[in-house]
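Of the protein chains in this complex, one is absent; all others appear in place.
Chains: A, B and C, in written order; residue numbering restarts at 1 for each.
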Amino acid sequence: MALSSLFTVDEYGHRCREILPRGLFDVLFGTHGDPWFQSHTNNLDGFTRLHLRPRVLAGVEERSLSTTVLGQKIEIPVMIAPAGSLQRCHPEGELAATRAAGRMGTILALSTASSFSVEEVAEAATGPLWFQLYFFKDRELNKILIRRAEAAGYKAIMLTVDNVTERTWEREYRADFTLTGAPASILQRPTTGLKQTRSDPGSMYKTFATIDRPNLPSSENFHDVLEKNLQWSDVDWLRDQTSLPIVIKGIQTAEDAALCVEHGVDGLVVSNHGGHTVNGLKGTIDTLPEVTEAVGGQLEIYLDGGVRRGTDVLKALALGARAVFIGRPTFWGLTLGGEEGVFSILEILKNELFIEAGRCGVKDLAAVSRSLVVYEGLESLAARY
Amino acid sequence: MALSSLFTVDEYGHRCREILPRGLFDVLFGTHGDPWFQSHTNNLDGFTRLHLRPRVLAGVEERSLSTTVLGQKIEIPVMIAPAGSLQRCHPEGELAATRAAGRMGTILALSTASSFSVEEVAEAATGPLWFQLYFFKDRELNKILIRRAEAAGYKAIMLTVDNVTERTWEREYRADFTLTGAPASILQRPTTGLKQTRSDPGSMYKTFATIDRPNLPSSENFHDVLEKNLQWSDVDWLRDQTSLPIVIKGIQTAEDAALCVEHGVDGLVVSNHGGHTVNGLKGTIDTLPEVTEAVGGQLEIYLDGGVRRGTDVLKALALGARAVFIGRPTFWGLTLGGEEGVFSILEILKNELFIEAGRCGVKDLAAVSRSLVVYEGLESLAARY
Amino acid sequence: MALSSLFTVDEYGHRCREILPRGLFDVLFGTHGDPWFQSHTNNLDGFTRLHLRPRVLAGVEERSLSTTVLGQKIEIPVMIAPAGSLQRCHPEGELAATRAAGRMGTILALSTASSFSVEEVAEAATGPLWFQLYFFKDRELNKILIRRAEAAGYKAIMLTVDNVTERTWEREYRADFTLTGAPASILQRPTTGLKQTRSDPGSMYKTFATIDRPNLPSSENFHDVLEKNLQWSDVDWLRDQTSLPIVIKGIQTAEDAALCVEHGVDGLVVSNHGGHTVNGLKGTIDTLPEVTEAVGGQLEIYLDGGVRRGTDVLKALALGARAVFIGRPTFWGLTLGGEEGVFSILEILKNELFIEAGRCGVKDLAAVSRSLVVYEGLESLAARY
Partner (left out) sequence: MALSSLFTVDEYGHRCREILPRGLFDVLFGTHGDPWFQSHTNNLDGFTRLHLRPRVLAGVEERSLSTTVLGQKIEIPVMIAPAGSLQRCHPEGELAATRAAGRMGTILALSTASSFSVEEVAEAATGPLWFQLYFFKDRELNKILIRRAEAAGYKAIMLTVDNVTERTWEREYRADFTLTGAPASILQRPTTGLKQTRSDPGSMYKTFATIDRPNLPSSENFHDVLEKNLQWSDVDWLRDQTSLPIVIKGIQTAEDAALCVEHGVDGLVVSNHGGHTVNGLKGTIDTLPEVTEAVGGQLEIYLDGGVRRGTDVLKALALGARAVFIGRPTFWGLTLGGEEGVFSILEILKNELFIEAGRCGVKDLAAVSRSLVVYEGLESLAARY
């Protein structure tokens, strides 16, 4: 795989579709025949319907792409979203992705469902990390995970709130493919040490490797041991467990954004889980304006879902996001090149951002304002009425 | 036919298109080349244009999918719409569909044009039934049907008001196929006892089998003996004939919804007869809001037309429906598996509803509110103006 | 050609596309590759964007499809638009079309560019006729034509105002086909008497056959001898020449509709000449509302452009048209069956209208009101704002 022949993030995705087994690709990323894909399409279409309004003669030779998130400086407003078991696409999984993030000077948010332990990833890291928490019925387990993340130096706890009740297995059934099989063999890559792991049911998620609790989460029982009754009082409970900043991932309405403010969280991610949780969801970039308005600057807003170009980042920033996360592209980069592939994805976005900021008259990404974008067709309404 | 390989309602439809004779499929369900299909497409597109706004952290481990319709509890807000002669798709027709509805704990509305008599279906039923009435010029016949439905324990009279004047036979002519032929032979299924019935013209509809009246309805003269001059005074007349609740099926405007309230009916179905009556009709999910507003909670509102996913049910409930009906899917389930097929359709919808309710933060389907949905693209308008 | 196998007007068009030489079809009716076709598509799309709102329980067994135009009763609100040289599609051309109109009890508007003389057509007619006038620089010629139309009993003068300046020959050049060739031979039909006519340049239009004037219009010089400077004072001049009602054909704006009222004409046709005059024109059904509002009931409004179904007629009536004209369908009917073909087209529309009126709760076509239609998607706006 010559990464140098791939010029855009989408080309990484297209290449992965060519080389990955169809079942694995479909389960991980979805396809057009998949009804759930409609939510993902809403994410992508939302960006297309937004048009840019570039300013000129703004003296933008020097441009800054950096910003801060929760007080931590990052070099580009693009972070790596938590994603379950990155080893499914590359033996080095989260270790590789973490190294790529560190090289770029940005943050990776480690999934609870990681292929490597919290400590292993922290050890590999050259930059800051956040820890994404799936909230388990077993409160003690949640505490243990938080303690370990704190001890390992993670900078924030990101609570995922949108994938906690029963799920459908429709995609898996249709593809006749589940993610508990050994991806290494599928990918025809060296799999030393990996196959053994796979043959040990329940140990797919290394996050729980050294914890001594009954009924620990595994890829088989994961959704069963989650706290399906998750509610705002659990956020308050979480607030009491740690002094780390708390970020809520999975906000899709102004109403819940207002509750985030009320419950004193530090940030929220406008996300529909890449469209994987329910079909027919509103696209995240279309949700962003109502969230921005509801939040009124009282906490930081991030977005994931459909970010593929530097211009997508600009559009999200224009509508109120402080930074964005990428999900599918991390898998694509890992699949095609491990750490190098993920870094290359980040570099493409950085280069695009630098060029596009210049061509849009933007000196400082952190200062991008609402007037940078206009909704397709609305100029017509404005012109006549 | 392994039903276990079909995961969604739409897949039942696709499979039926593969195995049914083209003429039968086209006449029953319509195709894209068929101008009437445009109304059906408007039904489907209406759902796609509605996007969901899921709430999080709502403590929804326990969820209720049940509701009541006209005071009768049903386990899911999905009922089986009346449909002419289900035997066209399976020898056990209405008997099988009724058993499936009973197993699921929901209601089947039996068509006047049933392949089995009111009593036969009631005998097979394990749950409540409604009786759909086509209003005949022969008032005495209407009375007889109502009396028999009452005697057999039907819980409501559903008056169809939208398919009573002259109809076009365009679809039948184009497909070179009419529905009076013997479906059993077409479907290559055992047809004992069925062929005989078919060779007896006029006896396709068993509803009228034991009635002693001149000029009884048959598949040949059905539209000729209907009361083409049907009007609101007939609704009043019907009101005087029975103490059962009366539901009007086929409302497409706020104006007629208001007249339903005025004439004291107990429920109405927003329906365009699956798009089969006229081309270019407004989609039912798009009609629902004006009807809900006009009714102001004074009677129960149901909807049919294009319901294929649990999310479609959620969207209809969000816009004011108390429950929905399925039409084409009943035929698909029957075709592919008789009672088991229909039950499987209902089970798919139940499972989807349970999962999607959880993922949308809905504890109680009956309490779903308007804010669960937003029209595609309108967030843009809201954001700017 | 078995007409009985064609069930809709569109099927006549599709069949013509199959059997007519490509060049002839393209020049007469346009194709998707043709930029001018965009205006025609706007006509068609306008109808699709309008959805019907049917009323129920309206007691519509008896329905009237008839209306009056300029005081003259017609059995259906569909008339035959003036169209140049119908002999291009059938040897009996206007004679056949006139007979078909008469049989149906509606009006044909005879084109100035007719293949038969004003008197020949009047003689063949069994119903009322209108005379469409192209206004020539030679005022005397206009007078002669008006006098002859009056003498032959035509009931109105319809002045075409939208095709009078220079035209493009782009379509003809691209198709490498002009309409002065002998259509009869192309259609492989008996052409006795016809070929001779064709070999006589200038005599394609029989309208001028017996007139003794210099520089008479022919298919070769037609656009050259038109009054390219046509203006409202010419309408006033026309008003002075005849006591027949005057109808202006080719109105596309509220502004010109208001001028029609001001200049005392009796009717106007919202028309963009079937999309043939300029590309990118607004669809006529989309223009109708502004014209209806501007006219305020002070003259009669008709519409042509894209009428193919009974529902299209209903939609035009709902938005303020008193009746509609068909253009392309006349050619299609003639091509496939002469008088019988045109009558069949009218009969299809009549049958559709009768059925659809019933199913929309319409007793009297002349009383169809605005509330019968709603624009696609606008229900969403109404619901939220």
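Quick note on the criterion: a residue touches a chain if its C-beta (ideal position, glycine included) is under 8 Å from a C-beta of that chain, and two chains touch if they have at least 3 such contacts.
Fair warning: this is a prediction, and the values are worked out from it, not measured in the lab.
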Displayed chains contacting the withheld chain:
A, C
Which is it among A:Asp34, A:Glu94, A:Glu339 or A:Glu352 that touches the chain not included here?
A:Glu352
Give the residue, chosen from C:Ala109, C:Met158, C:Leu216 or C:Leu230, that touches the chain omitted from the document.
C:Leu230
Touch list for subunit C against the chain that is not drawn:
35, 38, 42, 49, 161-163, 165-168, 170, 173-174, 228-232, 234-235, 248, 250-253, 255-256, 259, 272, 277-283, 286-287, 289-290, 319, 374-375, 378, 381-382
Residues on subunit A facing the left-out chain by the touch rule are 7-8, 10, 47-48, 50-62, 309, 311, 315, 351-352, 354-356, 358-360, 371, 374, 376-377, 379-385
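Everything below uses one rule, namely that only the chains that are shown with their structure count from here on.
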Using mean CA coordinates as chain centres, what's the gap between subunit B and subunit C in Å?
42
Subunit A and subunit C: spacing of chain centres that average the CA atoms, whole Å:
60
Going by the touch rule set out above, which residues of subunit A reach two or more other chains?
none
